[in-house]
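Input: one structure, supplied below.
Here the complex is missing a single protein chain, while all its other protein chains stay put.
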Amino acid sequence: MLRFITAGESHGKCLTGVLEGLPAGLGVDQDFVNLQLQRRQIGYGRGGRMRIEKDEIEITSGVRFGRTLGSPVGFLIRNRDWQNWEGIMSAAPVTEGADKRAVTRPRPGHVDLPGALKYHTYDARDVLERASARETAARVAGGAFCQLFLGSFGIRVGSHVIAIGNERAGDEHTNLEAGAILGIDPLSPVRCADAAAEERMKSLIDSAKQTGDTVGGLIEVIACSVPPGLGNHTQWDRRLDGRLAQAMMSIPAAKAVEIGQGVEGGDSTGLPIAQEVSRRASRTGRTCESGFT
Amino acid sequence: MLRFITAGESHGKCLTGVLEGLPAGLGVDQDFVNLQLQRRQIGYGRGGRMRIEKDEIEITSGVRFGRTLGSPVGFLIRNRDWQNWEGIMSAAPVTEGADKRAVTRPRPGHVDLPGALKYHTYDARDVLERASARETAARVAGGAFCQLFLGSFGIRVGSHVIAIGNERAGDEHTNLEAGAILGIDPLSPVRCADAAAEERMKSLIDSAKQTGDTVGGLIEVIACSVPPGLGNHTQWDRRLDGRLAQAMMSIPAAKAVEIGQGVEGGDSTGLPIAQEVSRRASRTGRTCESGFT
Amino acid sequence: MLRFITAGESHGKCLTGVLEGLPAGLGVDQDFVNLQLQRRQIGYGRGGRMRIEKDEIEITSGVRFGRTLGSPVGFLIRNRDWQNWEGIMSAAPVTEGADKRAVTRPRPGHVDLPGALKYHTYDARDVLERASARETAARVAGGAFCQLFLGSFGIRVGSHVIAIGNERAGDEHTNLEAGAILGIDPLSPVRCADAAAEERMKSLIDSAKQTGDTVGGLIEVIACSVPPGLGNHTQWDRRLDGRLAQAMMSIPAAKAVEIGQGVEGGDSTGLPIAQEVSRRASRTGRTCESGFT
Partner (left out) sequence: MLRFITAGESHGKCLTGVLEGLPAGLGVDQDFVNLQLQRRQIGYGRGGRMRIEKDEIEITSGVRFGRTLGSPVGFLIRNRDWQNWEGIMSAAPVTEGADKRAVTRPRPGHVDLPGALKYHTYDARDVLERASARETAARVAGGAFCQLFLGSFGIRVGSHVIAIGNERAGDEHTNLEAGAILGIDPLSPVRCADAAAEERMKSLIDSAKQTGDTVGGLIEVIACSVPPGLGNHTQWDRRLDGRLAQAMMSIPAAKAVEIGQGVEGGDSTGLPIAQEVSRRASRTGRTCESGFT
């Protein structure tokens, strides 16, 4: 059984992760883990912080000479801007007059107001620092270790962007073969297979930034070479669909998730869906696909 | 902390549920629990089994004189057709020539083939009996106890059908006030607020049955009077969105789930969505809504 | 991962157990499970209830044709005296004048007083019914399934009584070979290898019953053919010593537990203990032993 737990505030000293349950002897390619952290940071339109910082993992336990030991893998991702935040996020008590950069005007759609009510604090920073999307950096690192583990069975996981706001990749770039998805440049800033759509997506992001707006999107995630029978149907909290949905929807900005034909299946009847799945499988070589909205 | 576990095969002697962690002194209205079990069975177009059986809960522990004891609530839901299945699902060894009703032709889209591969059995019944949707009856009973618990805080949970296949309720029947959703007749066979659409939905279901087809759908679930701050942002596996998504997607036929504007949010930018949420809130009295596709 | 949960009050309708995680295809010998339940009941000096009742398991799920299915094993142990308790332990509300056999005089050393304080009840029966030692019957059944599972690897678990109160088996009957322990008649009422000591133990139990007293004891439990490396040193809550101690000390009357030389080791230095362990191993064929006080 794998256990994974993270700690760390957005502007704290570091993020911490502990991943327990990996078998001993698994090769740990730190460059692969760091590449995933980099991918998280280069998305087109990300904030300035992403540009000044470059996240890197510091493995503190569970790995020796490039291989796992079977003991818990511990790691840190340091805050490279910590010297500018040390006073604001200090664990130790501070003097009265210190600059605490207290957040007293709660942002709508964030944890600020309910969190301040729940945790009895006047400074919403006490809660928003943990609710921040930066927490997902520790998940990316933990997930990268899991990808290395899955890779030892030949399982590969990939993703691409299907839509940003109302700009959508063309049909010929959405029902892709697995190889085409896995082959997209990992450092692509938008990660859309349709170059023309990608340009339109960039423009949309630029204009949203100019107007202080945000923009939604749609990504597809696939897993290849998954053996039949992975998952467990015997209890409500072991089913794979549910566990994948939990993982995706616990990402702060993720508000919908579908497996396979998902949303489309709700509007339709079973026979055409089954035919379409069969048609795509024969064309793309994918017999199983998971799409997360 | 609540723990909930179920056991039981579709045509076995009974389903079993254990719900642990309810506080002592909670009033247990068995009629309410049985009403939820009944609601599960009366959906328009359900199979014949639903008509001959009437599920009822048999509480075996954790409740005394109509109130919880603080100890685990144990319950059974009996298979009313057990005498016809006793030989086929016997826990004891049976004689060689017995009618085992072995399933050797796996159904597509079901657990039959991967399950038989995984569990090394020639009779897919060994796996399909647990993978059956009947397992959700135990969840409905467990969920009904949780509704009684939530009800003690004034929280109410309700749902209605927005679409069956391509038949969709009119706009004026989809963005409903909370009271309108909670007020729908619990024994309505389709549970759609739009009477005209409901008739079209019934026809669609009838024709799907005639052609041996199935038909998808879209339901909305709401929770009212939820206090601000419910949920937990501090760890990836505690977040409420993720846990709700896990619960919904672990239902065999559920293939997509959204929270709030969900799928719609992916196609759009943030400001219009925020305005729309605000507009609906002021019109319907709902400040928070959760929609599960 | 195995999960095990039980429910049920001492005089309720039945005890319920769910054991999840056993692999598919394990042979289930119900007679073996029932033999363990019988062993629990025949201990010399047990109360009258033990004599009138004979506990038997009723498997309700997870087993078909004498083999596990991989789905949760659900079982019941019925209260054979239920008709005499139905009114007192009814889950449904009862009429005012009913005989509730309320317990309002708390017994020292039991959960009665702290439980009544904690759960806000005037009738200690609301808590003592679950705190009763009868709850261990469900554990015995669950443990019997686990023994069947361990047995498929050739692992055997056995026990014998070393002392009852100040009556102790002779030295030649305490450091027994594994085979001698496993060979004790499973239906022995005291389960002591020293026949003379057993007679003295019976007399001690008889006199304690006459004076309304109770009497302690000391048992040794062994596991044979355990492969090296079973257990897990990598996290505080996975270590086998701790998990065994938890299981033993959660039995209401168990107040001390030791592994190997345990208590004796505290009074001594390491070298003599190591020599003694080595000496016993060469004499008894046991290279590993666990003793639970």
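Which chain is which? They are A, B and C, in the order written, and residues in each are numbered from 1.
The definition used in the following text is that a residue touches a chain if its C-beta (ideal position, glycine included) is under 8 Å from a C-beta of that chain, and two chains touch if they have at least 3 such contacts.
A quick note: this is a predicted structure, and the numbers were derived from the prediction, not measured.
Q: Specify the residue from the set C:A102, C:L117 or C:L187 that touches the hidden chain.
A: C:L117
Q: Out of C:G66, C:G165 or C:P186, which residue would touch the omitted chain in the full complex?
A: Only one listed residue reaches the unshown chain, and that is C:G165.
Q: Which positions on chain A touch the chain that was left off?
A: Considering the whole complex, chain A reaches the absent chain at 3, 5-9, 12-16, 18, 20, 24-25, 28, 30, 59-66, 69-74, 76, 89-94, 100, 119-121, 126-127, 129-130.
Q: Could you list which residues of chain C touch the chain missing from the display?
A: Listed in rising order, the touching residues are 4-6, 108-109, 111, 113-115, 117-118, 127, 130-131, 135, 139, 163, 165-166, 208, 211, 213-218, 228-229, 233-237, 239, 241-250, 254-263, 265-271, 273-274, 293.
Q: For chain B, which residues reach the chain that was dropped from this view?
A: Touching the chain left out of view, chain B contributes residues 1, 20, 70-72, 234-235.
We adopt the following convention: only the chains that are shown with their structure count from here on.
Q: Take the average of all CA coordinates in chain B, do the same for chain C, and state the distance between these two points in whole angstrom.
A: Computed from C-alpha means, the inter-chain centre distance equals 38 Å.
Q: Can you list every residue of chain C that touches 2 or more other chains, as numbers and ranges?
A: Those would be 20, 70-72.
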